[in-house]
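Before we start, here is the structure in question, set down as structure tokens.
Note that one protein chain of the assembly has been removed; the remaining protein chains are unaltered in position.
Per-chain numbering from 1; labels A and B assigned in written order.
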Amino acid sequence: MARLIGRRLLLMVPTLILVSILVFALAEVLPGDLGRSILGPYASQSAVVQLDHKLGLNKPIYVRYVEWAGHFVTGQWGTSYQYGQSVFSIVTHALGNSLLLAGFALVIIVPTSILVGVFAGLRRDSLLDRAITVSSLSMTVIPEFVSGVVLIVIFAVTLHWLPVTATPPQGSPFVDRFYYLILPAIPLMLLELGYIARMARVGTVQVLDMAYIRTAVLKGLPMRRVVFGHVLRNALVPTVTVIGSQVGWLIGGLVVVETLFVYPGIGNYAVNAALNHDQPLLEACVLVIAVLYMIANLVADIVVALLNPRIRKAG
Amino acid sequence: MSVVEPQGGSQAQVGTVEPAAALDVRDLEVTFHRRGRDLPVLKGVTLRIEPGEAYGLVGESGCGKTTLAMAALRYLAGNGTVDAGKVLVEGRDVSTLSKEALRKWRGEAVAMVYQDPAAALSPAMRIGDQVAEVFRYHEGLPKAEALKRAREGLRRVALPDPDATMRRYPFELSGGQQQRVVIAMALAVNPHLLVLDEPTTGLDATVEAEILDLIEELRGRIHASILLITHNLGLVARLCERVGVLYAGRLVEEGPAREIFTDPRHPYTMGLLRCVPKFGMNKTDAALQTIPGTLPALGEPLEGCVYSARCPMAKPVCTRREPDLYGWPGDGGPTGRAEAEAMPADPAAYSPHHASPVGESARHARCYFSAEVAEMPHMTPVLATSLEARGATAGDVLQIGDLSRTFKDGRKKLTAVSDVSLNLRRGETFGLVGESGSGKTTLAKCVTGLIAPDSGTVTFEGNQLRATAGRRSQDALRAIQMVFQNPDSTLNPAWSTRAILTRAVRKLGSGGSVRAKVDKLSADVRVEPRFLAQKPTDLSGGQKQRIAIARAFAGDPTLVVCDEPASALDVSVQASILNLLVELQTNEQVSYVFISHDLAVVRYISDRIGVMYLAELIEVGSAEEVFNPPHHPYTEALLSSIPKLQFEDEQQRIPLRGTMPSLSEPPSGCRFHTRCHRFLGDICVEQEPPLQEPAHGHTYKCHIPPQELLAAQATTEAVTPTGG
Partner (left out) sequence: MAATGATPDRQMEELQADAAASAEQRRQRRFIISSLFRTPTFLVGLAVVVFWITMALFSTHVTQSPTTPSGAILSAPDGSHWFGTDDLGRDVFARTMAGARTVLIIAPLATVLALLWGAIVGLVAGFYRGLTDDIIMRIVDAFLALPIIITSILIISLLGRSYAILILVIGALFTPVVSRTIRSAVIGEREREYVMAARLRGERSAFVMAREILPNITQPIIVEGTVRLGYAVFTAATLSFLGFGLEPPSPDWGLVIATERGVLQSSPWVVLFPALALASLVVAVNLMADGLTSVFSK
């Protein structure tokens, strides 16, 4: 088991390097003249050249990359062009906010959607199952800003049950934050509910067709035992795998929701950094998000290994 | 004794307790509904299994035998319905059980053992927990107690080291061990009826024999009745007292096993017995009888007797009205013949004066003309010519020298083929036998070039071949072709059959009209032209395999490697494929490397045979030499493990100790020493055995010299009869 984790962590390294190259290429190389894109088309050429020089853009690419990578690993993430503050402090602060929002949404929705999906799978092709399948399908694909907008109109504007903003006023107790997070969390929850429930259902349906379920039933086991002892454990494997890869869409959702509700999370900062060509902040945000994604997949892999002894023993 | 139910309308009286049949199926009709069509699978099947009896239900695919078992356990798939009839287990009507009663009843009254033990076990649960479950939920035992009983159960099925096995997961056990676990679970709470559905299909021959030994031994101790469902007649002969033959959802013959197999009275049973190669039979002795036509498709409406379309004895009355199950020999009730003669032209006007089955005899056959079955006309397919006539003395066509190949599995190195050498002459068939893991398929792939060997040479017609097919000349490719095992994936489902053959002719052929060649190929393999326009999915298994053979012959090959070409086909179709291969060999003078796990088939079709064990070729010789003493102890054990149909010679079974060693850690010295029943001692562990040569061309690897071996084996083995 430990060997498995070690191997996976080791495999993350080349991927991480590749990702960093990609980010570097996209952020620093692609724009061409970075100085120009920062200062805009109306600045004078000499000002651009000066900025280029200041940013060290006249050095060869691989040197720049190695320097940049080195800085990154040691925590020197530079200063934000927009805010003038240390990128590191901005990103860590924003990350905390995002994790709170995402965590809140996931903790509620992951167990719920698994149960819903398994329930639908057990009653395959019944009216209830069709209803669950179609509605979860519909909820998955609705973009978060759409559902967010509709929710705001209904719950905040019309009914006044929930606040429109996502952050409580300064000085409020920590617990208050969750009240304000409800509305932004719902689009995230809807997105994940649909996807996870569908995968749980598919997993359940596949397992129910397996020969070992027939064995379990014909052994005379009560249905309760068949489901919890045999179906669940095996149906969860494809579900958990998919949850890991779904984090990518969750992150996209986070970006949208944070923008819509003007919430100071890492997604919001990333969008603004991109719009304003704030390279250091943008690069840091993207890399942190990528690392987060890889860690989420690693956790999913570990959970799958716990569920599936074949993978666990193979190492 | 369980509840007594009044049977057949008779009154149950106090004091007269009639034991209820273990299984009582009455006029069962089951239909499946698929895509809006109704497909009747079982059409009125009636059978009875008495307590303590073993009953074999035989039939080929689609005959409905598994459906019967599922109906008995009330576990039909969602789209299957019981339209008529009843199933009573120990006198209780299965359909009247409440859900809770059904649950308890499953496991306690009826238990089942399945075909694919790996799939039947829950992959993420430890063995011990799975077996203990039965005790926990049937006898309400607490976990610790249940685990103890589970351990006992595993001991009962002769699993070595039950404690360690309890902690393992199914994928860590071998096929034989997995099946033992399934049997242990089935027998856990002492069921009264044990249903075995193809319990040994897919297991190696020696493992199969062990499982059968186990079942026989357990029978003596458990007093359960047994329903054995299989297509393998030998199994039934070994294990069962009575047998029922199922064809197209109808019971066509029933009675004591010994009588039915020695004196069948239904044309289908006779056909089945004839098309299986008798042990010791070779293609130069006699051709295999086949059953012409194909199995009826599921749901196909059949007029009159379900077998009439394929029956060589069919008369007009057979298609007018279906015969009843008549007793055999006559028992005072109407005989089939009498009914046939009394039949008016319009069968609807005829009303029988009896219920089915007719009479009280122990045997029944659903045929009007049972009396004539013994003289059923033989077919006369082409007989194989002798080796000389096939040009087989004209020198070697293939030489394999010291071929080796290893695979990496994670960090383990598996030796699949280890220093194998053999020669093949023109027009000759070399049969390659071995169990799973022996390396025969890997060897075949090295010969054809699908896999490159690590070392060693393959020489064809004097020229050394390049390792992989991609680097061989077109000429070499044309000359060496392969026929694969699985008819469903051997032809590209997206291409039409004609396109498949046309492409093969284009790539492998040597000029001339492509279309004419394609037509000739399909004629040679007896596939009618109208099938050429269709896609493979519309063809039957036998037809697909014929096209695969035609494809291999597209370039007039010199050598065709056949990897289990008939194993995936029904018995009645197998014979026609084997006959086809023999015929093609005679006409085209092609050599075969024929791989199979079925020893009777290999004995039949091969001129020479090689036996592989754990990546080594441990014996080579003519078919006659290898199958008779003196031969390698492994060969000896292999031959003894086949369940045969002959009742006269009771050959002694030689059980092998232990299990097949892993390919990553082959035993030292002689690889077979860990399981050999003729183990000599340290010499077998320390030294590689030399090549013994009892006759010219016959070699085997063993420390025991031929004379000693002959003397030892001649006493334990009965002389196997040659010829049918």
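Heads up, the rule we're going with is that a contact is a pair of C-beta atoms (placed from the backbone, for glycine too) under 8 Å apart; a residue touches a chain by one contact, two chains touch by 3 or more.
Predicted model, so just to flag it, every value in this text is computed and none were measured.
Contact with the chain not shown here comes from a single listed residue; of B:Ala533, B:Leu691 or B:Ala711, that residue is B:Ala533.
Interface note for the absent chain: among A:Leu106, A:Ile289 or A:Ala305, the touching residue is A:Ile289. One of B:Ala338, B:Ala523 or B:Ala711 touches the chain omitted from the figure, and that residue is B:Ala523.
The hidden chain makes contact, of the residues B:Gln485, B:Ser596, B:Thr674 or B:Gln713, with B:Gln485.
Taking the whole complex into account, chain B touches the unshown chain at residues 35, 448-450, 469-470, 472, 474, 477, 480-482, 484-486, 489-496, 503-504, 507-508, 516, 519-520, 523-524, 529-535, 538, 548, 551. The chain not shown here touches chain A at positions 14-15, 18-19, 22-23, 26-27, 30-31, 37, 133-134, 137-138, 140-147, 149-150, 152-153, 156-158, 164, 245, 248-249, 251-252, 255-256, 259-260, 267, 270-271, 274-275, 277, 282, 285-286, 289-290, 293-294.
By our rule, only the chains that are shown with their structure count from here on.
In whole angstrom, the spacing between the mean C-alpha positions of chain A and chain B is 53. In the complex of the two chains, the chain A residues touching chain B come out as 210-212, 214-222, 225, 229-230, 233-234, 307-310, 313-315. Residues of chain B that touch chain A in their complex: 73, 75, 103-108, 111-112, 114, 116, 119-125, 133-134, 137-138, 169, 171-172, 182, 185, 410.
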